[in-house]
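Here is chain A:
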Amino acid sequence: MFTRVVWLVLRKDLTVEVRSLEIAYTTLFFAVSCVLVFAFALVREGRAPEDGAAGILWIAIAFAGTLALGRAFERERQSETLRALLLAPAARPAIYVGKLLGIVALLLACEVVLVPLVALLFQAPLFAQPVWLAVVLLAGTIGFAAVGTLFAAMLVRARSRDVLLPVLLYPITVPVIIAGVRATSTLLQPEVDMAGIRFWLALLGCFDVVFVTLALWTFEPLMTD
Partner candidate 1 sequence: MIMKRLLVAIVTAGSLLGVTVSTQQPPPQQQEEFVPIDQLPPQDQLPAAPLLIAAYSFVVLALFAYVLSVARRLSVVQRELDRLQADTRRGRT
Partner candidate 2 sequence: MPKWFVPVAIVCGLMFAAAPLLIANAPYESTMGLVQKIFYVHLPSALIFLISAIVCGIASVRFLFGGNPRHDRLAWAAAELVVLFGIVTLVTGPLWARKAWGVWWQWDVRLTASLMGWMVGVAYLLLRKYGGPGSDKLAAGLALFGMANVPFIYISVNYWRTIHPTTNVLPTLPVSMGLPVWFTFATFFLLFLLLLKMRVRLEEQRARLDALYLSADA
């Protein structure tokens, strides 16, 4: 039953999104502009700062993610579908997981474009360890989206929700971003430090578990009003 609800919510989100691709295109374009702004700001005499790629990649993901979260729930608010979802005889945690997976899918799609772009503009060997990079990106995206989905959902009926989402989200997700950046920059080194990668991935995994657990626990009381 739980997985069925998750799948239904996810399918609904994907269907709505695929029909117009509004959030996908705009978020993607925003992320690309973000990376370009960093490129213009930091590139000097045609050369990018050596260690910049990892940080810039994750900043672009964080900013684009915040935007996507705001837009996704704004869409729910305007069509009042969130109330319909909450009225449905479905377990609230299942609704949360469904929405989380939708956001993660959207962010992963953005990362598919962002990673080659950052690799190109900052001459970073991001594709040296593609499997590890994919795991790091997945773990970090889940951690970020777990907190983001919860906060975006609970802010839907609040005033000043647009500016409050980043204000609430960034202090909590800074550890995830830091771990993601450190893991990615370890992957960019010429000789990869396996112990280091395992450490940062373990930390990311810890954050994922803690954040998803806390979110599942508090989604119900936070959405009841």
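Candidates were picked such that all candidates are chains of the complex that A comes from, given by their letters.
The rule is short, and it goes like this: a residue touches a chain if its C-beta (ideal position, glycine included) is under 8 Å from a C-beta of that chain, and two chains touch if they have at least 3 such contacts; residues count from 1.
Just so you know, these numbers come straight off a predicted model, no measurement behind them.
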Looking at 1 or 2, the one that touches chain A within this complex is 2
Parts of chain A lying in touch with candidate 2, wherever the complex brings them together: 147, 150-151, 154-155, 157-160, 164, 167-168, 170-172, 174-175, 178, 210-211, 214, 218, 221-222, 225
